[in-house]
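A short worksheet on the structure shown next.
A protein chain is absent from this complex, but the other protein chains hold their places.
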Amino acid sequence: MPIVLATENLDKRFGGIVAANDVSLQVEHGARHALIGPNGAGKTTLINLLTGVLKPTAGRIRLDGRDITELKPHERVRLGIARTFQINQLFADLTPLETLGVAISERQGSGRDWWRLAGSKKGVVEESIELIERFHLADVMSERTAILPYGKQRLLEIALAFACRPRVLLLDEPAAGVPEAERHEILATVAALPKDVTVLLIEHDMDLVFSFADRISVLVNGALLTEGAPEAIARDPNVRAVYLGEAIDA
Amino acid sequence: MLTILFDGIAYGMLLFVLACGLAVTLGLMNFVNLAHGAFAMTGGYAAFIAVNRFGVPFLLGLPIAFLASALLGIILERTLYVHVYRKSHLDQVLFSIGLVFMAVAAVDYIMGSSQVFIDVPDYLKGQFNVFGVGIGKYRLLIIVICGLLTAALQFVLSYTRFGSRLRASVDDARVARGLGINVNAVFAATFAVGSGLAGLGGALGVEILGLDPYFPLKFMIYFLIVVTVGGTSSITGPFVASTLLGVADVAGKYYVPKLGTFAIYTVMIVVLIWRPQGLFARGSAK
Partner (left out) sequence: MSATPLNTPDVARLVMSRARWRFSEIVFWIAALATIFLVPSRHLILTEIAILGLFALSLDLILGYAGIISLGQAAFFGFGAYCAGLLATHQLVTEPVLALALAGAATAALGFVTSFLVLRGSDLTRIMVTLGIALILRELANRFDGLTGGADGLQGVTIEPLFGLFRFDMFGHTAYAYSLAVLFVLFLLARRIVNSPFGLSLRAVKGNPLRASAVGISVNGRMVAIYTIAAGYAGVAGALLTQTAQFASLDMFSFERSADVLLMLIIGGTGYLYGGIIGALIFKLMQDWLASMTPQYWQFWIGLVLVAIVIIGRERLEQLRGAIRKRILRLRPQKHAA
């Protein structure tokens, strides 16, 4: 399988703190790749580097072999990297329908149209409906996002990233903080993502990781400790040491 | 040449004393207080009334100005400002503009709209020569007073208990509260001292800057320049910024009067774009 996303010797320092240390990660096309590691290992920092929210101190990032290290976040989205956030980052005053419409219009290149009414383009509306249904948002689609139940917001968070039609989808703890009752809906949605979308998942929940991922990388103190198939990782004594040193939380 | 430099430094130090209170409100409480000039104006008029109407000696008028402004500062801080600290910047802007408008109209109503001057005693008039440099006595007084104040401020902030409490509150108000520091009291005291200093500066500045009801509006931008260009992380930044501003303004008006204040605003914008945290910000946070 070809490599879609790769980092080469990625470094990120905040003053004296090393948040990413010589990370060279390769993600294969269509992979279900999980990134695990104890709290503070630098997982979210890595996502922020991949999406361009942070600039690396050193190293390169490649998408399909193309160097994207210098590109701005929105330019990377157009090339096919989308993400969700660990803490919901939504548009509080917009409805789910409008929220998805913004992302879809943008991707279809009509996000700057100022002379038509929003909602007047059939393609955008049809795709919004598709996403609304796929992510079980039909019952709340015209409510203000701010007042949605947390589980629905979490679904919208993923739907919004998915609306960018990413080739690589970065999921930052998609089930974090979701009550048990709504959890199943989210896990099922994540599992049902199309196979040609490459997924890089950050997660603390080991059940989810081992049921979902076909490849796992372990990040400790900003550096890659090891990488392999789930069975190999489960057996790896070094990984066990890291996780036994710190009780596996949630 | 050196006379201009001297005048510029005097002017700059005056600006520093006027603006340092604002540096604290902005840095400490992240509060955009456009009404800072109103406290300076209060001090100016307090001194004017004391000296010209009641014949108080000029040098005694200065502490009166300080007290009047500090008192007004603490009253407004406790009654009004406390409600606005946590509001958005837009609210702070609206609130403080409102205060400025009220102050301008109120002073206009009470004192009249024409410019006033304080009777300066004879021993402060005129100038003397040192190695061919004309030294204005009044400006020398400004430099001495403002220099002493700056040194005192630096001392208080760096070496006293109050200073360390203030710095703790600046760094993280929540942690400071957790350590048992009464952050509200620190805020109030600091606000009062800042206002008082502005008032003192306002009184000292009557002779140089003039004083009329529009003072808070006219000099608002100067105070803001000092603080934003100097940064709010230390007292040195605003000090250097105000000195530079003073020298540049005086020299500019002398050598290229056609340019006016144009150059100053342009430099300000360039600096703000180049270093949004101020020229002398701690650790260049890009």
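Should a chain be cited, it is by its letter among A and B, assigned in written order, with residues numbered from 1 in that chain.
Everything that follows uses one rule, which is that contacts are C-beta pairs under 8 Å (C-beta built on N, C-alpha and C of every residue); 3 or more make two chains touch, one makes a residue touch a chain.
Since we're looking at a predicted model, the values are computed, not measured.
Asks: Among the options A:C164, A:A213 or A:I233, which residue touches the chain absent from this view?
Replies: A:C164
Asks: Where does subunit B touch the missing chain, residue by residue?
Replies: Contact residues on subunit B toward the absent chain are 26, 32, 80, 83-84, 87, 89-95, 97-106, 108-109, 113, 217, 220-221, 224-225, 228, 258, 260-262, 265-266, 268-269, 272-273, 276.
Asks: Touching the absent chain: which residues on subunit A qualify?
Replies: 51, 53, 72-74, 77-78, 82-83, 85, 89-94, 97-99, 101-103, 105-107, 110-122, 124-126, 128-129, 132-133, 138-139, 141-142, 160-161, 163-164
To be clear about the criterion, only the chains that are shown with their structure count from here on.
Asks: Hey, how far is the Cα centre of subunit A from the one of subunit B, in Å?
Replies: 50
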